[in-house]
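Note that one protein chain is taken out, while the other chains of the complex remain in position.
Chain naming follows the written order as A and B, and within any one chain the residues start at number 1.
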Amino acid sequence: MIQEIVINGLINGSIYALLAIGFSLIFGVARVVNIAHTALYMAASYFIYLGFDYLGMSSLLAALISILLTVALGLVCYQLFIKPIREHESAVLIATIALAMVIQEIFLLAFGGNYLGVPPLATGYFMLAGVKIANQHLLVLGAAFLALIGTWFLLMKTRIGLGIRCTAQDREVANLMGINVNREIMAALGISVGMAAVAGAIVAPLSVIDPHMWLHPLTMMLAIVVLGGLGSIKGSFISSYILGFTEAVVVFALPMGAFLKGPIALSIMILVLLIRPEGLFGVSFEEER
Amino acid sequence: MGFIWFYIRKIFTLFKCEVLVLPSRVALLVFVVALLLIPAFTQDPYLLWVLILTAIFSIFAASWDLLSGFTGQVNFGHALFFGVAAYTSGLINVYAKVPNFLSIPLAAIAGVLTGLIVGIPCLRLRGTYLALTTLAFPIILTGLIFALPEVTGGELGISGLDRLSTSRVYDYYITVVLMLVLTTIMWKITDSKTGILLHAIREDELAVRAGGINTTRYKLLAFCLSGFFAGIAGGLYAHIMRTVGPSTLEVALSFQVIIWSVFGGIVSIYGPVAGVFILFPLAEFLRILPKVRMLVFAVLVLLTLIYMPEGLIPWIRNKIEKECPRCKVRSIATRKTCRICAASLD
Partner (left out) sequence: MKKSCFLRGVFLALTFCVGACFPVWGAEPIKIGVIGPMQFTQGEGQWNGATLAAEEINKAGGVLVNGAKRPIELVKVDSNEFLSIPDATNAMELAISRYKVDFLVGGFRSEAVMVMQDIAMDNKKIFMGCGAAHPQLCERVAKNYDRYKYWFRVTPINSKFLVKVDFLVLDMVAKAMAKQLEIPKLKVAVVAEKAAWADPIVGIAQQSLPKMGMEIAGVWRPSPTATDTTAELSAIQRAGANIIFTTFSSSVGIPFAKQAGELKIPAPLVGINVEAQKDGFWNATGGKGNYTVTVGTYARVKIDDKTIPFFDKYEKQFKEAPNYTAGTYDAISILKHAIEKAATLDADKLVPFLEKTDMEVAAGRFVFTKDHDVTWGPGFITSVGTQWQDGKNMCVWPYNWEDLTYEGTVPYKLPDWVMEYYKKK
């Protein structure tokens, strides 16, 4: 039973980590609470469906193209709808909710409310310590670690990363220092949406695609980001696994209460926040006192 | 006799000089009178039904504005107050046979208690942390409701509540008058000393604390007040629908109230009310475009936000009225000088 909990916790955690890191990044850099983040994750799954079922692409090609398309969609949406009102925090919030609704409705209109499926990139399963893991889930594990290492490398070792970090710390000073703040935000957004798209491309094949699929991971993603500390990528990563493991433990220890896995994970988040209001790895921003 | 005549003339002068000079006040007057007179012209049950729900959700949206707009304690899980109150009045009405004129106030008290229970742990949280934490509460409560189907009826909810009144027209008057009274009270609260303090907390909590004011107490007060008004809305909703289910706690409802409020314009109380009165019937009107109904709705909200990030009503108000730079009194935009101090408006 221990090995099942460990492996399932890892899988759950990795799926969440892919979503939460991207969300956390864009919040850290642009202070945008992007509710539409998971809607873009959904968009990626639909693009794969479109490419595979309608245009007859191979599943790998469809996945790659869908990731690119989703990133483009994210950037366009930001330029059109979010940038003009970035100074109004509450308006940005609603705009992202409305944006998510627009994306949902467009897919509902185009594909109907049916549950759809896309083919996995890898079929079959793999035995590890007596536990079956679908090969697709191994991909999820790999992608989560790659994404983490990739973003860490990008943020810490490259010039773009330096710019993003500067912008995250103090946008105005960064601007004064000659950093093109808008370009840095676009770069961060590209990475963030890209990760959501990767998640959509590798998680969706094991699940179902429907126009409301973005709502389910949304609350968990928000909980993870808050638990880890807003804007802290390390925090998001670690708390993804905390909540992922919590869910797995709930399923195994309380099979009758498997539906409670969400509420229990959220309760843990609230308990942690009571002790540490800034989350596990959050820093309290002075300007936000 | 001359005494009475004096007062009538005084009221008339006040009306002429304080109401008719400002388009926003005229609009408010027309709105209130129209709302009260509608049943005299049409008793179409569908129209009244939509307006009843609109009135209930107006109270709900205004209560969100009181907490999140004025005090800056952004609540992403406002449906919690609504749902708790709805379930409270459902449970005590169905199981304990408490009549509805008692169950709705009790639901409001449940809203206040919820405000306390949620408010105390949330006092230490700020901004986005607070927003995202409050989002979790209704979801946890939904889990509890599903875990105790014997009491709560699970996903089916509690049904068989008493009607609010004997006919649709009475229902209409009860909800609309309550809506008018309660939103006026909320508006007055924001105008009072407490309201100004709440507003100050939103702007700069540290400064208020430095001024020797116990901000914790005021923040908690905001949670309780908001819970109270949202609770009345929830109680009314329960008795109008006569079934209380987990849909009263859905994330969608929490988001909906934010959309209404921000669309109408926050930090104003009347903004959210107007937001509901525009958007809720609009969603009904859009039934003529069944397939793209929600799409048009979302796009409209999005476009409004891009062009009027402050919200629709403040935007319109700033177009039709100008604030005097010297005495801060508003005048109609067509005037060149202030109506009070005659200072130039441009």
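The working rule: a contact is a pair of C-beta atoms (placed from the backbone, for glycine too) under 8 Å apart; a residue touches a chain by one contact, two chains touch by 3 or more.
On a predicted model such as this, the values are computed, not experimentally measured, just so you know.
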Touching residue (missing chain; options B:G90, B:G153, B:G195 or B:G235): B:G153
Residue of B:T194, B:T216, B:S247 or B:N318 in touch with the missing chain, whole complex considered: B:S247
For chain B, residues in touch with the removed chain: 44-46, 49-50, 53, 146, 149, 153-157, 159, 241-243, 245-247, 252, 283-284, 287, 290-291, 293
Chain A residues that touch the omitted chain in the full complex: 1, 4, 7-8, 11-12, 15, 54, 108, 111-120, 123-125, 131-134, 136-137, 203, 205-208, 210, 213, 216-217, 247-248, 251-252, 255-259, 261-262
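To be clear about the criterion, only the chains that are shown with their structure count from here on.
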Footprint of chain B on chain A - complex, ascending: 27, 33, 81, 84-85, 87-88, 90-91, 93-95, 97-99, 101-102, 104-106, 108-109, 215, 218-219, 222-223, 225-226, 230, 257, 259-260, 262-264, 266-267, 269-270, 273-274, 277-279, 282, 288-289
Of chain B, residues touching chain A in the complex: 74, 121, 124-129, 131-133, 135-137, 139-140, 142-144, 146-147, 205-206, 251-252, 255, 258-259, 262-263, 266, 291-292, 294-295, 297-299, 301-302, 305-306, 309-310
